[in-house]
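Note that one protein chain is taken out, while the other chains of the complex remain in position.
Moving on to chain A:
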């Protein structure tokens, strides 16, 4: 229950930050994808199921507020969360570098899916332009933001796990 509340707050905060404050400090008109960092972090730290759940709700929030097709972003985020869950099995959770690499890769896939659904389906084939215009800056910026956020999520997760162990 405690975890549920904390994750809800995390999702809301990331969403709000991404849609408000980070819009003003956008570099090259691109905002770091905080929700993606949160999803990756949860998938990496807690496994496939947690990753896909958090991803689903992150995406759903985006869908409901900005999308015109409910479920599209939910699916994208969910798939990313689920995929990152595999890293939970393979890698050590205390690693600081692996999740950043994962964020980078995930953001690339996110961009790819975003391009496919938003541009390719409308017949815009120039992926290179969209990658340099949207994809690359977003990946760089998201990676920068992830340095701090991943650490923060890691600490929060550690505290929660400790509390849960004491509870049990």
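Throughout what follows, a contact is a pair of C-beta atoms (placed from the backbone, for glycine too) under 8 Å apart; a residue touches a chain by one contact, two chains touch by 3 or more; residues count from 1.
Going forward, contacts and distances are computed from a predicted model.
Visitor: Which choice in "Cell shape-determining protein MreC", "Peptide/nickel transport system ATP-binding protein", "Electron transfer flavoprotein small subunit" or "YabP family protein" gives the name that UniProt lists for the one chain left out?
Guide: In UniProt, the chain that is not shown appears as "Cell shape-determining protein MreC".
Visitor: Would you indicate which residue among A:7, A:36 or A:79 is in contact with the undisplayed chain?
Guide: A:79
Visitor: Among A:52, A:87 or A:134, which residue is in contact with the omitted chain in the full complex?
Guide: Result: among the candidates, A:52 touches the missing chain.
Visitor: Considering the entire assembly, which residues of chain A contact the chain that has been omitted?
Guide: Interface with the chain not displayed, on the chain A side: 12, 15-17, 19-21, 24-25, 47-49, 52-53, 56, 61, 63-65, 68-72, 74-75, 78-79, 82, 85.
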